[in-house]
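Note that one protein chain of the assembly has been removed; the remaining protein chains are unaltered in position.
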Amino acid sequence: MNVQLRDRPQAAASTGIKTAIADCDIHPARATNDELHPFLAKRWHAHLETFGVHPYQGMMGGPPYPKAQPNASRRDAYPPEGGPQGSSLSFMQKQLLDPNNVALGVLNPLNTGQGIRNQDLAAAICSAINDWQIEKWTSKDSRLKGSVVVANEDGVSAAAEIRRRAGDKNFVQVLLLSRNVEPLGQRRYWPIYEAAQEAGLPVGVHAFGFGGNPITASGWPSYYIEEMVGHSQCQQSALASLVLEGVFARFPKLKMVMVEAGFGWAPSLAWRLDKVFSKLHAEVPHLKRKPSEYIRDHIWWTTQPMEDPESRDHLFQVIEWIGWDKLLFATDYPHWDYDEPSRVLPAGVSDANRQAFYLDNAKQLYGIG
Amino acid sequence: MARHVIAPVDELPPGSRKFLEIDGRPIAIFNVKGEFFGLLNRCPHQGAALCEGPLIGLASSSDPGEIEYTKLGEILRCPWHGWEFDIRTGQSYCDPRRFRVRAYPVNVEPGTNLVKGPYVAETIKVAVESDYVVVEL
Partner (left out) sequence: MTSPIAGGVDCDLHPAVPHLTSLLPYMSDYWRDQVTTRGMTDLVSQSYPTNSPISARPDWRPAQGKPGSSLADLQRQALDPFGTAYGICNPLYGVQMVFSEDMANAFCRALNDWLVKEWLDKDDRLRGSIVIPAQSIEKAVAEIERCAADKRFVQVLMLVMGDMPLGKRHYWPIYAAAERLGLPIGIHAGSAYHNPPTSVGWGSYHIEDYVAQAQAFQTQLTSLIVEGVFARHPNLKMVMLESGFTWLPPFLWRLHKFWRGVRMETPWVDRAPLEIVRSNIRFSLQPVDAPPEGDTLNRLFDHMQSDELILFSTDYPHWQFDGDEVLPNGLSTDLVRKIMIDNPHATYPRLTVKETTP
């Protein structure tokens, strides 16, 4: 009898890649909110129960643009022991880390104190999330590294949290989101960049977030797909702000990672910045170099959701314009728009570029042996 | 082509699905309102376990804001990227346009104005014989 019956399929096996890879965008989740309680002062337990997190949006819970899948996550990523997708280390190991030979996994917690209005609460939750990353994830699996989340609207408290975590090998970057109260180049955020540079930590800027601004410059659109596509426009404007405010001129050792916002738009944005800068540079005399040069030297890009043109030549040309040394492979596990490692990069890439894309760029940027 | 007896019919009531492997190939058998369907449990896009997705209907529209919802329970939505496949034919909706060189058979279904893509999930013949569900593979 060669027929096997079973209640549910095993985790999808990876079909191709067996060489080690880095996954630079993994989203760990809490099985329940109580998981944070050990790391959160008592006063906040009751506060959260009574008032919620009070974010820069209307919904008490959940997103106003409903996602494409529950929790915006793969339906096959629910852990067998229960809880939402991404909340079980053992299942993450079994479904993502082991079969894909992930040597370095960068954790980007999203449901944190970022994008909420009460800055004391924001700081408390962020600090708790950072403790939780160590306790639940990085101390249990050395392949995983955390991101320091900070109360993004309060530069002083954010900088203090970064300094508290500086030198802690559990963390490899500081994490911000693209959508904030103001564009990310604004001075209220500079203490974050100063502390990150001092700590030698790159700053990841992940798509999403809430800052109260409509997700288009013409107000709120109707559909989830507009929010999804719109994140890349938010990222473009956030990056333009970082460049034009002179963040990279002021913090010359700062490295930033554009996470989950695409990279195909980078050449066009850089060309546009350069072209306009050639005529309007008098307005921004604090810039010492062309905008494209700041981008080339200071910015890395995670790959997911992978650019997906009909012609692979178009993809390769765009990557050549950006630089093979600047891309960091990411799956976005367990989210629904997950990129499968073995299916992402078309044939026709040199071994050296493939190695850089999947592993070496990340190891070098994040300082992992 | 070998025939494999999968299960007694009453073990697969309407609305249920069964996952199995035959000669190492992951398969799922569905009972949709008394009709049986078999599919290879692998999405032709990025290889997800396709048959873990929900069975929904097919939304189409002849005028913005007006939605016709047909084929209820017959559209399998991939648990990863949400691509939709007709459980009867394996036909995907939307037009991926890539991989055109791969010549998948495309069945033209009347009654829809959607563009169909070359993606087709592999279907498997399922029969009921003497109250047993039988797969030909």
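When the chains are written out, they are named A and B in that same order, and each has its own residue count from 1.
Note that in this section contacts are C-beta pairs under 8 Å (C-beta built on N, C-alpha and C of every residue); 3 or more make two chains touch, one makes a residue touch a chain.
Source: prediction; values computed, not measured.
One of A:L184, A:I295 or A:V344 touches the chain omitted from the figure, and that residue is A:L184.
Across A:S73, A:S147, A:Q236 or A:N361, the residue that sits in touch with the chain not pictured is A:Q236.
Set against the missing chain, the residues A:I134, A:V318 or A:I368 yield one that touches it, A:V318. As for the chain not pictured, it touches subunit B at residues 56, 59-67, 77, 81-84, 93-97, 113-115. Although one chain is not displayed, its contacts with subunit A can still be listed: residues 68, 178-186, 211, 213-226, 228-230, 232-234, 236-238, 240-241, 244-245, 262, 264-265, 267-269, 271-273, 275-277, 279-280, 282-284, 305, 307-310, 314, 317-318, 321, 336-337.
Just so it is clear, only the chains that are shown with their structure count from here on.
Per-chain Cα centroids separate subunit A from subunit B by 34 Å. Residues 4-7, 18-23, 26, 28, 41-42, 46-49, 51-54, 79-82, 97-98 of subunit B are the ones that touch subunit A when the two sit in their complex. Contacts from subunit A toward subunit B in the complex involve residues 2-9, 12, 15, 68-69, 74-76, 308, 310, 336-340, 342-343.
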